[in-house]
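The other protein chains are all here in position, but one chain of the complex has been omitted.
Order of writing sets the labels: A, B and C. Residues in every chain begin at 1.
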Amino acid sequence: MGEDVTAPAADARDPASLLPPDEPVRLLSPDGTFHADAAYPVALSDAELVAIHRAMVITRRVDREAINLQRQGQLGVYASCLGQEAAQVASAWALDAQDWVFPSYRELGAAVVREVDPADLLHLFRGTWLSNHDPYEHRFALLSIPIGTQALHATGFAMGARLDANPLVTIVYFGDGGTSEGDPHEAMTFAGVLRAPVVFFVQNNQYAISVPLDQQTAAPTLAHKAVGYGLPGYRCDGNDPLATFAVTRRAVEDARAGHGPALIEALTYRMEAHTTSDDPTRYRTQEELEAAARTDPIARMRNHLRQRDLLDDATEAGFEQEADERARAVRDAIYDAPHGDPLELFDHVTLADRADLAAQREELRAELAARVAGQEGDDGPGPAPGAGGDA
Amino acid sequence: MGEDVTAPAADARDPASLLPPDEPVRLLSPDGTFHADAAYPVALSDAELVAIHRAMVITRRVDREAINLQRQGQLGVYASCLGQEAAQVASAWALDAQDWVFPSYRELGAAVVREVDPADLLHLFRGTWLSNHDPYEHRFALLSIPIGTQALHATGFAMGARLDANPLVTIVYFGDGGTSEGDPHEAMTFAGVLRAPVVFFVQNNQYAISVPLDQQTAAPTLAHKAVGYGLPGYRCDGNDPLATFAVTRRAVEDARAGHGPALIEALTYRMEAHTTSDDPTRYRTQEELEAAARTDPIARMRNHLRQRDLLDDATEAGFEQEADERARAVRDAIYDAPHGDPLELFDHVTLADRADLAAQREELRAELAARVAGQEGDDGPGPAPGAGGDA
Amino acid sequence: MTVTLAQAINRALTDAMADDDRVLVFGEDVGKLGGVFRVTDGLQTRFGRERCFDTPLAESGIIGTAIGLAMYGYRPVPEMQFDGFSYPAFEQLVSHLAKLRNRSRGTLRLPVTVRIPYGGGIGAVEHHSESPETYWVHTAGLTVVTPGTPEDGYALTREAIASDDPVILLEPKRRYWMKADIELPATAPPHTEAVVRRPGEDVTIVCYGPMVRTALEAAEAAEQEGWSLEVLDLRSLSPMDTGSIVASVQRTGRAVVVHEASRTLGMGAEVAARVQEAAFYHLEAPVLRATGFDTPYPPAKLEGYWLPDVDRILDLVERSLAY
Partner (left out) sequence: MTVTLAQAINRALTDAMADDDRVLVFGEDVGKLGGVFRVTDGLQTRFGRERCFDTPLAESGIIGTAIGLAMYGYRPVPEMQFDGFSYPAFEQLVSHLAKLRNRSRGTLRLPVTVRIPYGGGIGAVEHHSESPETYWVHTAGLTVVTPGTPEDGYALTREAIASDDPVILLEPKRRYWMKADIELPATAPPHTEAVVRRPGEDVTIVCYGPMVRTALEAAEAAEQEGWSLEVLDLRSLSPMDTGSIVASVQRTGRAVVVHEASRTLGMGAEVAARVQEAAFYHLEAPVLRATGFDTPYPPAKLEGYWLPDVDRILDLVERSLAY
């Protein structure tokens, strides 16, 4: 406390350094031409550039497969990342192996980078189980559906790493809509004060379901929110993989070096419906969609690699083929995948055995036994009874 | 939506205009000398200046009386506003009669301006009833204990006024600690988008109970949070009644004119314990307290009025006497004030009569009757049985 | 005419807005999109963006501003997009919406109708199939109603909006497409009265919301076993029409309560507690509970094993009759 607490005191932190630049960082123009920016070096080898492209191609193909699977009744619902491949793949690429990703429900691209089997994620959308991958194996937390809540988990995890003097960084993904919820606000407050090494990565895809950005916030940009927490706010063209990588890398390295958390707003566009249940024709126009399509991140990266002679027809064909194979593997894993043992519902509620749950498990076991008895001659577990909108 | 949504587009709102000035607005130096600022005119007559002083003197006296009453066991607890009189009185003075105040639990000064009987507020702290004034009569909402929650009520109320084309403004008071909660964040988000005529008035009294500001946020200043909602952020010396008035008046008039909400950070200092239950010696030093005392708002205003010959000894003595009388009236209203009819507990739960509550009311009536029968000879309702930390 | 539950609620909102221009509908995606279930379809077109509007994505913000709007004099009808997304608004619902009338000694009236699509059975992902009624019913100051038929969808919605008390309107989302041949505007008894949907002699089935239809199916199936079930639709969970439950049980001597919510401290617990208090000597068997289990809501492919269905109800009826 100073001598005169209400006096015009010199501020400890310089707010100017926290504000985002007037223009989002963009290193690749839509035709793929590279414009260097000394503040945002792109520390990527040629091989890595190509590998980022490959991951984006795979992401898009698997994403399309998921939509197909949903249309065929194999998934209950699916949230596509079409158009957001650069924002996700290039940001996740900026992490080191020990770093952790805290996704929302739309981060297929980040999952591909972390080598999480997409089929495991799709089990959630199919409803086979609530999740199906080991977060510790891939340092990729469970998909999080309640908007913005995972920002606090990423912050707590980063607080733990800092306490433990473990040089790991967490990145948390949420959307433009998510910035309105209380949890990301509290997360950035905690992270700022406790200097947790966490990067808040907002994919501003212009919509929260049907609600466009200008009905979500009156802020000049989402990155301007950072100053309110003492965080640097970055803004990048999220359909530019190089800009996204460079900006994220800078934030990740700063966090790892102990300089604290950061907020990144990546400008992108959700090309698909919010989820397969959504009807976007109710709230956006064909023209808008066509305009957005011209900013496509994969075309841009392809142009760039072609300009630099890093991508030839054979490699491209190879990626397409690999993507098809990955899609097929996902399809094989998901298609008609049977549900598991209903009795497992009682196995993970708590670690401790509970007599009350054991008794209820026994009730269900008896119901199942009665059912089997009633269905003699049937083979295999039938469809779950009573499910579906049976009205 | 623009043609190229991820392109470096010109921002609609100029963030520079939203950021607080480097130094808080201060018009009176601690010795009372006035320094004009063209951006913040002080539209107050001499009589009003004196009246503001009077309200501050009354506030301080009644505040001390409340502390005394608590010490004498007449109140369960009390949250003093000592040192914050200018922040509260001068900001409330900037409102018009039709405007609404949404207080936290510490706004005695604002209540005095709105002519709410302080004794009515103290009934809450005594525990006679949960509130005891009519918010519509004084346009002063109920005291709000859950931190920051009232920011949403003020915002919704202002949304209503705007919908109704009613030129009223709401002001909501919360503390530095309150800025960390989700609700004020959501309130500023809503207010920004819906252009609700609400002024968010943060009394930064440096502490949230024992937690100092630098453990509450890493923001350069609390006023910097405004830009994240597209609101102008103001900062003033909250112990300077003229600066506080001028800044608040500007925000209130802008809101009334349809220019939208604003956030004001008033720098002040909580001279007393957090509440009478608190022991501040555990977390702050005598030196700090003494330094803060030198910024006292009432001394400053007195010096100013004396310099301008607006306050003579007789007027001052008159204010002291009036303040004593007000304090005595509060004491008379509170001291040994009996609790009301316990059966009233069932009267306001819902407007509709409910059979279940009627039955429970009857249970309590029977209990009370049995008690009276058991206490024959006693006169009047005895102390509530079973209350108190009876361990 | 043939009306679905969703259409009936939509019509009730439309009529309420037409009758009283203080009625406002808002929430996430309720405006231009017409709600993710289209329950608010057409309201923005008809009544304008001032009276039916999309909010930022923040549930505490939605309920908190609804309270402020109500204090101003409006009659807000905010929506929580799904049951599981009412939880961020918990503090505003429980500490303010439920209590402000009492806190102000009756001065503040909060005619707020909180619409919450709830319950399972639609094959949804997690957090979209919750049955949160216990949280609201245990909270003093809230009125909690849930329609089990399209008529009630209309009538309870109108009644809730007309009420000067805050009402939680739980809409059984898996029944949105349930049809009835009715005329709108529909009338119905006040929410305070439970309704016998099917009279019977042997066992009283106490149910509400999505389980009304399931209970009726069970009653149908029971007939083949020679059991006569009385199906009582509570309609209002708070207040609960204890009198009607007790009257029925006094005749049948037996009761099975059916709900999707987890068993422990689900509505079945309260029904059982009240029935044994009020009809102790009439009971020929304990009040039994056909409910969801005390586990988190399961993944979609397993929800059919978790949710109470005709078989589970009949099992418990049989157990009850065996006493």
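In this text, contacts are C-beta pairs under 8 Å (C-beta built on N, C-alpha and C of every residue); 3 or more make two chains touch, one makes a residue touch a chain.
What you see is a predicted model; the values in this text were computed from it and never measured.
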| item | value |
| --- | --- |
| Among the chains presented, those that the missing one touches | A, B, C |
| Among B:Q216, B:T248 or B:T268, residue touching the chain not depicted | B:Q216 |
| Per the touch definition above, residue among C:V94, C:I116 or C:A180 touching the missing chain | C:V94 |
| Interface residues of chain B (partner: the chain not displayed) | 76-77, 105, 124-130, 145-147, 177-178, 180-183, 208-211, 215-217, 277-279, 282-283, 339-340, 342, 345-346, 349, 356-357, 360, 363-364, 367-368, 370-371, 383-391 |
| Where the missing chain touches chain C, by residue | 60, 84, 87-88, 90-91, 94-95, 98-99, 102-103, 126-127, 134-135, 137-138, 140-141, 238, 240, 261-262, 264-270, 272-273, 276-277, 280, 283, 285-289, 293-296, 323 |
| Residues of chain A in contact with the chain not shown | 129-132, 134-136, 141-142, 146, 149, 151-161, 163-164, 182-183, 186-187, 189-190, 193, 344, 347-352, 354-357 |
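Heads up, the rule we're going with is that only the chains that are shown with their structure count from here on.
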| item | value |
| --- | --- |
| Farthest chain (mean CA position) relative to chain A | B |
| Chain B: positions in contact with at least two other chains | 182-183, 186, 189, 193 |
| Multi-partner residues of chain C (each touching 2 or more other chains) | 56, 58, 60-61, 88 |
